[in-house]
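One protein chain omitted, others in place.
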Amino acid sequence: MASVPTTEFIRIAEQTEGDNTTDDPRFRAPLVTGGKNFAAVTETVANIAERPAPPQAWYVAMGVSLALLGLLGAMVGYLILTGVGVWGNNQPVGWAFGIVNFVFWVGIGHAGTLISAILYLFRQNWRTGINRLAEAMTIFAVICAALFPGIHVGRPWLAYWLFPIPDQMNLWPQFRSPLMWDVFAVGTYATVSLLFWYVGMVPDIATFRDRSKSKIKQVVYGIFALGWNGSSRHWHRYERAYLLLAAIATPLVLSVHSTVSFDMAVSQIPGWHTTVFPPYFVAGAIYGGFAMVIFLVVPARELFGLKDIITKRHMDNMAKITMATSMMVGYSYMTEFFIAGYSGDRNEAFTFHNRALGPYCWSWCVMFFCNVVAPQVLWSKKCRMNMWIMWVVGICGNVGMWFERFEIIPESLTRDFLPSSWHAYWPTWVDLCTLAGSFGLFMTLFLLFCRYLPTVAMAEVKTMLPEAHAHGAHSADEKRTDYRPDEHHDPDTDAPRFANR
Amino acid sequence: MTTDLKETHDPHEETNGVESTEPMLTGLLGEFADVTGVVEAARKTRSAGYKVWDVHSPFPIHGIDAVIGIRPTILPWLVLIGGVTGASCGFLLQWFCNTFDYPILVSAKPMLSLPADVPIIFECAVLFSALTAVFGMLALNRLPLLYNPLFKSAHFRRVTNDRFFIWIDASDAKFDEKSTAEFLSSAGATGVERIED
Partner (left out) sequence: MKHHSAQREYWRSLEHLANTPEIQQSASAEFASYEPDGMLSMSSLTRRRFMKLMGASMALAGLSLNGCRRWPEAKLAPYTSTPPNRIPGIPEQYATMMELGGVGSPLLVTSYDGRPIKIEGNPTHPFSETVKGRSGAADAIAQASILEMYDPDRSKAVINRSGGNEIATDWDHFTSAMSSTIDSLTASPGSGLAILCEATASLTTTRLKAALAKRFPTAFYEYEALSRDNERVGIKSALGQPARQVLHLDKAAVVVLLDADPLGAHPAHVRYAGDWVKHRPNKEKETSRVYAIESAMTISGSVADCRMGVRPSRVGAILSAIAAQVGLAAAAASLTAEEEAFIKPLIADLSANSGKSLVAVGPHHPAEMHAMALAINDKIGAIGSTLTLLEEPNADRPHHFDSLADLTKKLKAKQIDTLVILGGNPAYDAPTDLDFAGALKNAKTSIHLSLYDNETSHACTWHVPRAHYLEAWGDARAWDGTVSICQPLIEPLYNGKSSDQMLAFFAGEPETESDAIVRKTFADIDDLAWRRVLNDGLVKDSGFKKVSATINSSAALPAAGGQSGYEVRFLQDSKLYDGRFATSGWLQELPDPLSKIVWDNAVLVSPRDAAGLGVGVGDMLKVTVGGASVEMPAFVLPGQPVGVIGLALGYGRTMGEHIGSDVGVNTYALRTTGAMYFTSAQVTATGAYYDLATTQDHHLFDQLGIQERQARVGEKHKSAEIIREATAAEYKRDPQLFQRNEEGGISLQLYEPPRRFNDPHAWGMAIDLSRCIGCHACVIACQAENNVPIVGRDNVLKSRQMHWIRIDRYFKGDAEDPNPEVVFQPVACQQCENAPCEEVCPVGATTHDTEGLNVMVYNRCVGTRYCSNNCPYKVRRFNYLDWHSQDPRHDKYPKPWLGLPDTQQIETVPMVERMMYNPEVTVRMRGVMEKCTFCIQRIHNTTIAKRARGEELKDGEIMTACQQSCPTQAIVFGDLNDANSKVSKWHQDKRAYSLLDADLNTKPRNRYLAKISNPNDEANG
């Protein structure tokens, strides 16, 4: 009976010339190509960690990342020992690179949980190929983000006063401050993402445990596998917990960047005090996050031979989401400008006039091109299928989103209410090196992850294989791998369906 | 979902805490090659009246709960409680700090300004419920459980790869080493292994 899926696959292959990106309703595009069975999936993924040495490119990337990480360490050290004055911040511009980078990295962190949670609830089964990578990316991005609020304050050694712990002055944090909301939002987000990532990884770590030959690996993986043994009862509660996490994380994802946007929206500086920010920031975050996923996945699937698990179809779907969110972002830009003009508020209107035509118009242009113009190439399937173009769009997304934050945060501050206190902002070399260094931190963590942990959710991918389903009562329904509107609801399916709920 | 099925015991609950020095039989392990096979066998096992048994698989098998008769978990209710607790903690924290213990005059705002408290209330609710979901799941699953006689089996290592197993526990009333072994192979097991502890 293993022949059934195989023949089906061949049939599809005939119809679609091996391309699984078709949306022809007559056929079900497989999410795993290359005729892989359970063992083959395990093999492909585990091989990355089990092979004696990673590819050359890994070492090169690791070398660069470590160098940047060292730079970050040096810059942070210099900052803490000397004072925030080593950055370019000044009197009107109290927040600049530090907070820009913070918002940027938090934004990046959104794709992961979005893919794990929201796509999960929407039964987007193709997520299984990439969710692990995306979740890892989320964790690392949030780590980078968490660094900046800590070091941007004037007295970093007292930053812990932002946590509600009794201190020598018997004073408590002031919870009306959006910064406190940030502390809780980002803290919660980091925790939940970590749990999500780890819980998803437990069965796969168990796989590594069971495959590893060396005692040390067995012990280490064994500890993290928590003694997972694939019991159906465990699977049942596990699936339920995973579903709940997804349900909880979905509003969380939306709330985190909304909260971050409150830092600006709640204040009253023109260009900050903008009600459209929460949805606008979330859309931007998702856009930036997907851009980062594309940026990472394109080389990863090449390097680690994951092409059959992270297939063209996955890239295709991500491209579509990227384009959609980019247009939401573009719409937000338009809204901002319209409201600024329509409000009749002189300060507000000037801020946006100044944003597009003032001294920093160049950065506004970079932002607009990267976030709104560049992604439009993805209308064409050719571009979506060309990994180089995808990769470049991914880079654009990151650059553009960084500049969006630069536009909003320091640039709005340079010219607020009283012209007497207007002043330009320019970063110092320390600012620039710190930004570069944060990428070093991110890449280092990501490369280590690729090398030592399951980069793909094997257990989940296996449920996507045709042979993952017993034949008989449920077969008709269970072969579905993509959501299809014309699907008839099968009366027998009210038994728990794991992969999809 | 099908909740009318009567409950079957989780073998691990029995095997836990078994303390003995000389190896004793803890149960039989039947290996299956594919999903259909193991699901059919599971049906048979259940109709054969076994109570203390379980199916092990590399991924959640769709429909297996109904087949084994696993009761839906209470986890959602735990998470609900967690969420409510979180929300109230979030509110109480803010009320205690800024209104009760050390109120300070800030921007001429009321000492208790609820709108400003909402984000943190929400985040706390999310945090608590997420923690409940994960640790609740582990607790109900009695995990982490780093020692398990099953891990002694070389075959069983493939349970996290591409093999499926039915485990019938020695503590089961109907358990008899010989007949149970035969039953398993007749149910289509490619191999049957006795697990000692």
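Letters are used for the chains, namely A and B, taken in the order the chains are written, and counting of residues starts over at 1 for each.
Criterion: a contact is a pair of C-beta atoms (placed from the backbone, for glycine too) under 8 Å apart; a residue touches a chain by one contact, two chains touch by 3 or more.
Remember, predicted model here, so these are calculated numbers, not experimental data.
Within the set B:A33, B:V106, B:L131 or B:A181, the residue that contacts the chain not displayed is B:V106.
Here one chain is not drawn; of A:W58, A:Y198, A:F369 or A:W422, the residue touching it is A:W422.
The chain omitted from view is touched by exactly one of A:P55, A:G94 or A:P279, namely A:G94. The chain not shown here touches chain A at positions 77-78, 80-86, 88-92, 94-95, 152-159, 161-162, 169, 171-174, 176-180, 183, 263, 266-269, 272, 345-347, 350, 353-354, 357-359, 413, 415-424. Counting the whole complex, the residues of chain B in touch with the unshown chain are 104-111, 116.
The rule is short, and it goes like this: only the chains that are shown with their structure count from here on.
Between chain A and chain B the centroid-to-centroid distance comes to 29 Å (mean Cα coordinates, whole Å). Taken together, the chain B residues at the contact with chain A in this complex read 1-2, 10, 12, 34-36, 39-40, 54-66, 68, 70, 72-73, 75-76, 79, 83, 90, 93-94, 96-98, 101-102, 104, 106-107, 109, 113, 116-117, 119-120, 122-124, 126-127, 129-131, 133-134, 136-138, 140-141, 143-148, 150-151, 156-162, 165. If you check the complex, the residues on chain A that touch chain B are 1-2, 37-39, 42, 164, 170-176, 180-181, 184-185, 187-188, 191-192, 195-196, 199, 203, 206-207, 209-211, 222-223, 226-241, 244-245, 248-249, 251-252, 255, 259, 262, 458-460, 462-463, 467-474, 478, 494-499.
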